[in-house]
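Left out: one protein chain. Kept in place: all the others.
Labels A, B and C are assigned to the chains in the order they are written; within every chain, residues are numbered from 1.
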Amino acid sequence: MKDEFELAIKKLKDRGVEVRDISLLVYDLQKDYNEISLEECDDAVIKVINKNESIHAILVGISLDEMAEKGMMDDGINKIITEDSSLFGLDEILALSIVNMNGSIALTNFGYVDKIKPGIIGVIDKLGKEKKGCYTFLDDIVGAIAASAASRIAHSK
Amino acid sequence: MKDEFELAIKKLKDRGVEVRDISLLVYDLQKDYNEISLEECDDAVIKVINKNESIHAILVGISLDEMAEKGMMDDGINKIITEDSSLFGLDEILALSIVNMNGSIALTNFGYVDKIKPGIIGVIDKLGKEKKGCYTFLDDIVGAIAASAASRIAHSK
Amino acid sequence: MKDEFELAIKKLKDRGVEVRDISLLVYDLQKDYNEISLEECDDAVIKVINKNESIHAILVGISLDEMAEKGMMDDGINKIITEDSSLFGLDEILALSIVNMNGSIALTNFGYVDKIKPGIIGVIDKLGKEKKGCYTFLDDIVGAIAASAASRIAHSK
Partner (left out) sequence: MKDEFELAIKKLKDRGVEVRDISLLVYDLQKDYNEISLEECDDAVIKVINKNESIHAILVGISLDEMAEKGMMDDGINKIITEDSSLFGLDEILALSIVNMNGSIALTNFGYVDKIKPGIIGVIDKLGKEKKGCYTFLDDIVGAIAASAASRIAHSK
């Protein structure tokens, strides 16, 4: 698993997302409820990522974005993924693979960040909307990791 | 089913929630995306409620609130439900019974309203926090209906 | 949490379910894939039960069964729960609270035991069908614990 974990971290970084970017989302989600440091958030993010379910969702989700970007799938499917219409919901479903493992606080936080698009999620979303690449799956994956890490902290305090 | 539907509407009303209160949440969730009337929102709310899964969640959720309020369950359980600690997540899970039937737009909207607590959800939440009754399950049920109705409208436009 | 854990174990026992009954289900689910002992299964069952989400689902689910049995809820709702028609699905949803925390192996095992009703699940199901009490929620809770413990073992081997 160690190799796959490092591959997941590397792929996130290649697509513009550092662990710290996600920790900042976690901090904002938890600051009204718990006294926490950014380092604790980093730690929770790492623990969420370092699970089979998360690693697989990260690797497969980013692959889908990359392949749609390069036009490597059938025309119809490339179009569906790159357009990311509001009726395309598979990106949220794939992210549930991460969220479900972390209880209902993760679930409601996920819906919230998906709607509000704070910090790095807004950055990624804008890149997608400006057609600077395909980020259909990535924003939901990042939201799911942040929401799950916030849930871990809430349960541990 | 007709009797059960009317019982569900009646129980919501008995606990202080009218269809229109939910429609106002739906309207706010959809107004930035679609040209809609409040009447269309009423219609979508009715359609969401009029399903087996919704009726059962409404009736069972409200029963749990009422029985906890009256102290009819084992002490330990009454306490867990009336306190509605942030680590109690069964209310959200029960509401998923409604949300899941309505796709991923419903899911993210549900997380959002659960966090923001707009309109009637905030009213119910406050009643619970001020110990004027037990509303642990009701606020999530109302949020789930609103989120699902908004998803129905998004898919139909 | 320790008190709530012991309350959950006690309530299961009061309704006729011992940890070992669940361990036997886990053993059968895993014996074709892994070399395991019944004691390891006991251990996995205890670990699954000893989580907020599981304890709450056990306590609330058994309360619903007990209150329906005693006719303490509104007529319409008592009837829906005691009849446990094949269209009533809230029992499965409540059990998802346990299953979701334990990944997709838990999910498919849950569907499987819910359909096959092996061991103690069949015993409980029969009691309900013969109107010797209301066990609508309990069989799904037991299935969810068994499926989740099997998933834990699969992931740890």
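Definition applied: a residue touches a chain if its C-beta (ideal position, glycine included) is under 8 Å from a C-beta of that chain, and two chains touch if they have at least 3 such contacts.
A quick note: this is a predicted structure, and the numbers were derived from the prediction, not measured.
> Kindly note down the residues of chain C that lie in touch with the hidden chain.
Interface with the chain not displayed, on the chain C side: 33, 86-87, 89-90, 92-93, 96, 103-105, 107-112, 114-116, 154-155.
> What is the set of chain A residues that contact the non-displayed chain in the whole complex?
3-4, 7, 11, 52-53, 56-57, 59-60, 63-64, 67, 72-74, 76-77, 80-81, 87-90, 93-94, 96-97
> Using the touch rule from the top, list residues of chain B that touch the missing partner.
That gives, for chain B, the contact residues 52-53, 97, 100-104, 155.
The rule is short, and it goes like this: only the chains that are shown with their structure count from here on.
> Compute the rotation angle for the C-alpha superposition of chain A onto chain B, expressed as a multiple of 5 degrees.
180
> With chain centres defined as C-alpha means, what is the inter-centre distance between chain B and chain C in Å?
That gives a centre separation of 26 Å.
> For chain A and chain B, what's the span in angstrom between their mean Cα positions?
It comes to 27 Å between the two C-alpha centres.
> Could you please state the distance in Å, as a whole number, between where the Cα atoms of chain A are centred and where those of chain C are centred?
Their C-alpha centroids are separated by 32 Å.
> Find every residue in chain A that makes contact with two or more other chains and list them.
In chain A, residues 103-104, 155 touch at least two other chains, as defined above.
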